[in-house]
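Below is a slice of the complex: some chains, not all, each in place.
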Amino acid sequence: MNGALRLKRALVLSPPLLWTFLFMFVPYAILLVYSFWQQKYPTFVPAFQFGNYVQIFTDPQYFRVILRTLKIAFFVSLGAALVAYPYAYFLVFRVRKPGLRLMLYMAVVAPLWVSYLLRAYTWKTILGTTGILNSFLMSTGILSEPSSVFLYNQTAMIVTLIYVFIPFMVMPIYAVLEKIPHSLKEASADLGVGRVRTFLSVTLPLSIPGIVAGFTMTFCLTFGDFIAPFLVGGPDGQMIANVIASQFGASLNWPLGAALALVMLMIVLSIITVSDKFERLGQGRFA
Amino acid sequence: MPEHTPVSKIIEIENLTKTFGKVVGVDDISLSVEQGEFVTLLGPSGCGKSTLLRMIGGFEEPTSGRILLDGQDVTHVPPSKRAVNMVFQDYALFPHLSVGKNVGYGLRVAGMPRREVREKALEALALVGLEDRFDAAPHMLSGGQRQRVALARAIVRRPKVLLLDEPLSALDANLREQMQVELKALHTKMGLTFILVTHDQTEALTMSDRIVVMRGGKIVQMGSPVDLYERPATSYVAGFIGSTNQFRSVVATGPTGPQVQCFGQPISAPAGVAPGQEALFGFRPEKALVQFGEEGGGPDTLRGSVADILYHGQSVRLMIDLGAGEVLVDLPMSGSDGMPQVGDAVSLRVGADKIMVLADEVAA
Amino acid sequence: GELNILTWEGYADPSVIEPFTAATGCEVSATYVGSNDDFAPKLAAGGGVFDIVTPSIDSTYALIEAGFVQPIDVSRVPAFKDIYEQFRTADGILKDGKVYGVPYAWGAIPFMYRKDKFDTPPTSIKALWDPALEGRISLWDDKSALYVAARLNGNMNIYELSDAELAAAVDKLVEQRPLVRKYWATAGELVDLYKSDEVWISNTWGGYQSGLLAAENIEVVEFIPEEGAEGWMDSNMIVADTPNEECAYQFLNMAISAQGQEGVFKVNGYSSTNPVAAKEFMSDSEFSALHQDDPAYLDSLLLWENLGDRLPVYTNAWNSVKSQ
Amino acid sequence: MSRSLSERLAWVVGITLILAFLYLPIAVLVAYSFNASRSLTWPMTGFTLEWYQKLAANEALIDAFYNSLYVAISATTLTLIIGVPAALALDRIDFPGKGLFRKLILLPIALPGIITGISMLILFRSLGIRLSLEAVIVGHATALLAVVVTQVYARLQRLPNSLQEASEDLGASGLQTFFLITLPNIKTAVIGSGMLAFTLSFDEIPVTFFLTGRDNTLPMFIWSTMRRGLTPEINAIGSLIVLMSIVLIFVSVRLQRNTKTQQK
């Protein structure tokens, strides 16, 4: 390779490489180092010990919270997928006019513009005991007195998070559905297969990579959320990110927080790795 | 084709029209196809071939007109209920299913037991010589192999009619030629009715029992390959199938009978035109008898010189400068005659029986 | 000069800041914390950002020990001597004989209920464990919840709970949890909870939320339960190595002047740490309503204390309640 | 025919429900910006424009809005400056460690913001860098890098390599090729991912939460306001943002439509 080319490559490469090294690799490395430090009143001091990890794995509260968070993340992803899939399907296969399709697509992405906090906050107004939903249900006679089951519990968190993260589910599903050649569905119909079966045995399997991508994204976003528990969660709403935040705040126990963050990172990484495998699988098929 | 044996007519298309908004895709076409026939729809891009085929397959709802399949009106029957199968241009193999599962897909979904499906799929794959790739994934196959799997999948349910939308266009020249032969062999072997769409004239000539030449959503001419090649009705058909030297001339009365002027040189007029009439005439490059040297002559002979030479191996195409224009002639290279040279004087003998009278173009 | 303060919402109200800036030329920019837990992390993350912080008395000492704040030259704060002695000499702001904080406001953590929902006014913390009030109870999302439960258990040494006592408090809170509608995290949230009829009884920052609710025409009553209440006191502290020391001292002085004290009273409804100054703007009735003339009341409050190295244990305990 | 009609109806109803789910909160948000009462509780009490007037007078809120703009614009610019070459490198250049580089750079898109926030907080503390809007910008740029890289990379992969080669073949230098050929052809991906990055940055909470110093961005302002109790001023600014985004959507729909016809 000649010198000029090498220089050109270096120029293109060095900013992103430097950036990723300095702001991604180094921070994670320091995070790792911190996780071995030790809390010492009033702050924390360098050390090399596994106490933080021991604490995480022996105190059942961490396990419980992680499990709860995983559960909530799962239901959020599932719910978002259930809402997003038909929507994306409709856009790709049912809407003929490209203009309308684009509008409807943007309609899903657009709420991202409005503050997450505000959007989540309005759910309080909607779901509360004296909220819009209760008023509506009472005016229609479905309920005789306001119900408090809609707000301040895990379901409310799940609904809110589904709402907030739907765009991240619609985008990849839409992308993958759009890539499925129309002729595959026609071929299936041609072979005597009805539309429902065609959906189940052709369209759905082929859209799995998109679902997986959206699922991963939604799952990981939920996994790291600490706002919803605060806004619409009930007394059983604490999630792992809240615990981590409180280690960096209230407890001023950054080492434990770092260790928790690393545990979270590991969980997320393994989820990404698994889902990557899935997506790869799907991509190979179109090759 | 005898019009009075309804039993053998597997497809009857009556006044079929399809419009997309303002675009007319297919324009009032009527056509019938015999049981076991190999019909090719030939025409340039956008002439409505695919649209016609897709209406037969049920993928496109006709704007008006009827389609009868084996005597039954199927105009509004969905594709899944028509005994017609299609081989798609992009093959449309299901990427998530193995080759065997692709072929067996239609049977499986119809509820046939697994074992039987496997058997039938293997059988169909054997027909296209791919029984050993049963478990392969489609993306592991070459283009030609995918093509064959698509074929196997389409024939596994023994459809009454097999539709093929440019099945070979994605293959390279050598492979395409090979697949043409195989496809034709398959047609003979299975006795199925084939309707093939192509815009490759050689493909159409090689494979078909009957060629339907389309243009602008209408049928321009149909007939056997020889019919179309030897007796093209219009200048358009003549130009689309094979090469033609075309010239316009008024028929005059010459010393030996009616004559026409081919780029300024008189030759005998073909039968069917009368003196005084003006018409478009044409002859095929390979029909002219080529003689080199100054002296060659006699009646019906055009004199000129070699302007360009295109070597094709088994033949040589010469561009002959006639002074007032240029014509192409093909020289078979079967002998061991030397190659002609640019500038060589040449005489072309074009018999009246070699000259075609072409109708004036009407359709757009 | 400029002055960057990290403080509570309402402690840097324009009604106070604008005259201050006009008088001193110190441009004030205020950032607000959500809880006492926010001070140390913000300072731990590195200096140079803030000049003044206003933590509560349970958080002050940790900041001193961590070296985040610098000693105050009391001679530059003439009104310091007027401050209630209990505050002026509180352990939380003294170290090695040096003063680190200037007490600014104080109050109690009483309990509060919707007047229209109770026939017989509650007088005990027990009311927050009453199954009849299921789904109507709220508790501050803070280690303070442990203090409440411990007192219910009869452990009045709430800042020095043993592990066993802490565990008992956790059990109590876990027992209570199904009855809780929501742990309130912020003042505004508690107001909303009352306003939208979600909650009828809770603890509160004395004077503050009840004031906001009164403005919304919701009648609530604050009470000190039989088991007592915690007390709090916020002090202004100067961040170590501030480049804006001059403005910082001017601010400290202003804060305990009549003008500053009036601000915190008018805006937040909190009691004044400087009775001399308070006298200047409070009516007598206001003065006594806020127990400004009642040292015994002040003594009866369990004034927050620094938990020292027990802090993570408490925090952990509270987290573990929420993790159930 | 009738079956397809009822089916169509079912679709329309279903999609309408989903849209209702998506837009009910926003409708509520906008409605409450005109609500006479200070509190966001049901039922609404009356119509007022008071909150918009207050908004205009609320300097802290307006400052926060400008801070958000500043952060989002800077972070987006930075992300593009780093992300576009990164995507180019991923697409065109082989170098040792490419695998790790790809993993690292694509990680934050799925990584909870809190981890990015915390790790950078620790980094800045270790380096003695003070928390500030600039720190937030660096944090956002890092967290959003993946958004830009994935989208631009995907577009680059669809862009035939031969375009760049043709350009060089015709004597253009690397820079000329980039600005005259590559950039115009990935323009929509750059703009699109830039817009998404801007959107996400504008509304980012977790990273900002850990990295902001004394200046608030709009979401952090809202967050801190929530402690005291939200007032409909926030709704008012939310509504204005809704309005702004509607305009932007129309612009981007136009833009995409134009490029679509151009590329056909």
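By written order: A, B, C and D. Residues from 1 in each chain.
The rule we apply is simple: contacts are C-beta pairs under 8 Å (C-beta built on N, C-alpha and C of every residue); 3 or more make two chains touch, one makes a residue touch a chain.
Small disclaimer: the values here were computed from a predicted structure and weren't measured.
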item	value
Total copies per chain kind in the whole complex, with one of each drawn here	A x1, B x2, C x1, D x1
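Here, only the chains that are shown with their structure count from here on.
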item	value
Shared interface partners, meaning chains that touch chain B and chain C	A
Chain pair bearing the highest count of C-beta contacts	A-D
Chain separated most widely from chain B, comparing mean CA positions	C
Centre-of-Cα separation between chain D and chain B, whole angstrom	55
Inter-centroid spacing, chain D versus chain A (mean Cα positions, whole Å)	16
Chain C and chain D, separation of their C-alpha mean positions in angstrom	38
Chain A residues counted as touching two or more neighbouring chains	124, 128, 130-131, 248, 254
Residues of chain C engaged with two or more neighbouring chains	44, 185, 192, 196
Touch list for chain B against partner chain A, complex	57-59, 78-81, 84-86, 88-90, 92-96, 105-106, 109-110, 137-139, 153-154, 157
List of chain D residues in touch with chain A within their complex	11, 14-15, 18-19, 21-26, 28-29, 32, 40-43, 81-83, 85-86, 88-89, 93, 95, 101, 104-105, 107-115, 118-123, 126, 138, 141-142, 145, 174, 196, 199-200, 202-203, 205-206, 209-210, 218-219, 222-223, 226, 230, 234-235, 238, 241-242, 244-246, 248-249, 252-253, 256-257, 260
Partner chain D, residues of chain C touching it in the complex	4, 6, 9-10, 29, 31-32, 34, 42, 44-50, 185-189, 191-192, 195-196, 212, 216
